[in-house]
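One protein chain is absent from this view; the other protein chains keep their places.
By letter and in written order, the chains are A, B and C; residue numbering begins at 1 in each of them.
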Amino acid sequence: MNAKDEMDAKDDRKIVAFLCNWCSYAGADLAGISRFQYPPNIRVVRVPCSGRVDPLFILIALKNADAVLTSGCHPGDCHYTSGNLVARRKFSLLKSLLDFVGVEPERVQFDWISAAEGNRFAARINTLTDQVSKLGVWDRWGSVVDD
Amino acid sequence: MTDTNTLSKIQEKARRLLEDGKVEVVIGFAAGTVPGKSTPSFISAKEDCESLVWDNGCSLNLAKYVLKEKRKAAIIVKGCDSRSLVNLITENQIKRENLYIIGAACPLSASCAGCQVKVPVIYDELIEDGSEIREVSTIAERRYDDVLEFEKLSAEERKAYVYGEVSKCIRCYACRNVCPACYCKECFAEKSLPQWIGKTTDIGDNLIFHLIRALHVAGRCVDCGSCQRACPMGVNLRLLNHKLLMEVGSLYQFEAGLKEDQILPLNTYQYDDPQPFLAKGGGHE
Amino acid sequence: MIYQIRKDDFLSWLKKQREGKKVLVPTRKEEGYLFLPWVGDELDLREYTNTLKPVKDVFFPQWETLIRYRVEKEKSGEIVEETSRTEPLILFGVRPCDAKSIKLLDNVFDGEKYKDPYYCQRRKNTLIISLGCRELGPTCFCQNIGINPLSSEGSDILLVEFEDRYLAQSGSDTGLEILEQAPFTPAESKEQKIFDELNGNPARLNEAEFRSLALNNMPDFNDSVWEKLYQKCLNCGICTYLCPTCHCFDISEMTLDSEGKRVRSWDSCMYSSFTLHGSGHNPRPTGKERIRQRIMHKFNYFPQNYGVIACVGCGRCVAECPVNFDVREALKLLGVWKDDLQL
């Protein structure tokens, strides 16, 4: 891959964001309304709660994306009381397993972003995109359609 | 170690249960046809109890069979089988009262490294052989040497190793099918609507299968090692299980299948649970 | 006619073949022997009884692309047939049981009405040099079902180790052509005699005898014996995937956006999803029906359709089954195993 292709590949990097309907998605919405700038690399999947996010979703997303962000309400603020607290345990294990098998920590990230944190959402996506663009090319689990 | 005394006590107990009509079937092991492998046996005639064995070949976790057993059954268990039964009871997959548990200390001569639960934790009758009975409530402090060694490698080396391991996988699902913690009616790996992963042995699909398999049994795995023994391709499955056993131990001070009143760690939460993923993921706070 | 070649000469000959062909040899790995491209100059056949994966893998790989396509809405799209990426291949060290298994698979993939182009092309491109078994492995049972461990059936060339030489017999015209040239030489009458003597311990039971047993003595489809058989089986796919004659497959898609490919991959009659209809109905809902299907397919349906038993006695299913489901024991229970033969 030459330098130009690599640049293009970086611009092309896809980031999937699983955002909970009640907080983080509303936060993203607020970022939009408030006209906070953030890169267009992000593809948002709205989920009812961060507790809905199965680690499988994240691994599957990585078949076709360079990074995945999952974000829900801050602990204590879950619309369903404890969805994000149950999710937190799943995420902890997933994260440590991914680190263990050598996946760069930046590829899979989690956060809690409230409906009021439009600014922080935009900032988060900026940092994330920046981090991801600094990473090497993701092998998509070694799986490519062209074998 | 084949202890003839233990064996005859097991056989006697099985015979008595069948004779008294307490159970219709005894699930145990009989001699296998391959060296070092005893074979699961379903005994319903008391005369057949003599065919039961309790030896080095009894490594399979028999708890798996209780899931599909419709008859009133007795099961002969070692430490890890009994822990799987505890899990299945707490997960409402089986009813304790439908099952007669004959416990005996693990007969494997080369037992699993670090195993501290050789003697069953749950039983109706324990065949005593003088083994030390440990009162175990938590063994979360247990170290997994394979994990610690592996973590000394660089991320690239770790990734290369894991990719190499899963690329051996032929997707026979033996690891899943022997695992007593795997009892979904329809496994995500075989689901068609949606089809999460492909049916080929494409390395990515293999990898996702093994990572999710490990995560699905996290907090429930009793480290019986059946998955690894079953794998015909020698995939180092236990490494992933060990990592998660260690994590569950250190994050939630939990190890599965030790107490009947256990609450499985992924079915619950604490407000002040650690959030290591935030720091590692470059998050705030 | 028997030929011979010194082992050293054979090694050099095989090495030379690498110039135009890919040479696969049993290669020792941590998990067992596998057919892999020969690298290096030596063959490591210590403790080689058979490969972990059957040789079918070479002709009918675990998965492969059938077609590629590109489809966009409102556009015609295109379909590109996968040109089977085969190259001239030499397989060395195939055991006679596995060589026979390929002949069995020819019935399926190279049939009268339909031919599987991917399989057939690889078949045409491959030379099979088998290595007769002087000793049998612990779970081998070829002789009990009428297969000779020194048979050249299914091979182009059969080699049998004898002291510092290989005695060689052709199993095909291509094989014969090779044997008729240097460095192979016709064997003296002494070697002929040795070969015949080695071969004097052929199958303990004739294949036709076993086949008629399996066709005629198999218990009724609804016999209660099937209930006993399946209890310990956990319905994993080891026996089917490691079986040299199991050939069931699935066809599925792998796609990314508008590009995709249709792939086929091994499938197993042990899986409940194998026969599950879209409606939810399943003609083989439990382990009982699935074990029955596997045994009947090998020992009854296949011989009905193709006149030959679809088991070659390699013993992989016996050796690798995690619960020690032993097909020999099953056949005994079903009454289609000759009683005087020991397990």
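What to note about this one:
One rule holds in what follows: a residue touches a chain if its C-beta (ideal position, glycine included) is under 8 Å from a C-beta of that chain, and two chains touch if they have at least 3 such contacts.
In this text, contacts and distances are computed from a predicted model.
The listed choices are "NADH-quinone oxidoreductase subunit D domain-containing protein", "Sarcosine oxidase subunit beta", "Cytochrome-c3 hydrogenase, gamma subunit" or "Probable glycine dehydrogenase (decarboxylating) subunit 2"; the UniProt protein name belonging to the chain that is not shown reads "Cytochrome-c3 hydrogenase, gamma subunit". The chain that is not displayed touches the following shown chains in the complete assembly: B, C. For the chain missing from the display, the contacting residue among C:66, C:136 or C:333 is C:66, taking the whole complex into account. Between the chain not shown and the residues C:98, C:289 or C:326, the one that touches is C:289. Interface note: of C:108, C:127, C:213 or C:233, the residue touching the hidden chain in the full complex is C:108. Interface residues of subunit C facing the missing partner chain: 66-67, 69, 71, 73-81, 83, 108-109, 111, 113-117, 221, 247-253, 255, 260, 262, 264, 267, 269, 274-279, 283-284, 289, 293, 296-297, 300-301, 304-305. The missing chain lies against subunit B, touching residues 192-193, 195.
The rule we apply is simple: only the chains that are shown with their structure count from here on.
With centres taken as mean C-alpha coordinates, the chain found closest to the middle of all protein C-alpha atoms is B.
Among the other chains, the CA centroid farthest from that of subunit C is the one of A. The mean-CA centres of subunit A and subunit B are about 34 angstrom from one another, to the nearest whole unit. Within subunit A, the positions touching two or more other chains are listed as 147. Residues of subunit C found to touch two or more other chains are 254. Residues of subunit B touching subunit C in their complex: 32-35, 37-42, 60, 64-65, 168, 170-174, 176-178, 190, 192, 195, 198-202, 226, 229-230, 232-234.
Per the touch definition, subunit B reaches subunit A in the complex via residues 147, 150-151, 154-160, 162-163, 188, 196-197, 202-205, 207-208, 211-212, 214-215, 218-219, 240, 243-244, 247-248, 251-252, 265-271, 273-278, 280-284. Residues of subunit C touching subunit B in their complex: 30-32, 52-53, 62-63, 138-139, 231-232, 234-238, 240-242, 250, 252, 254, 263, 265-268, 271, 273, 318-320, 322-326, 328-329, 343.
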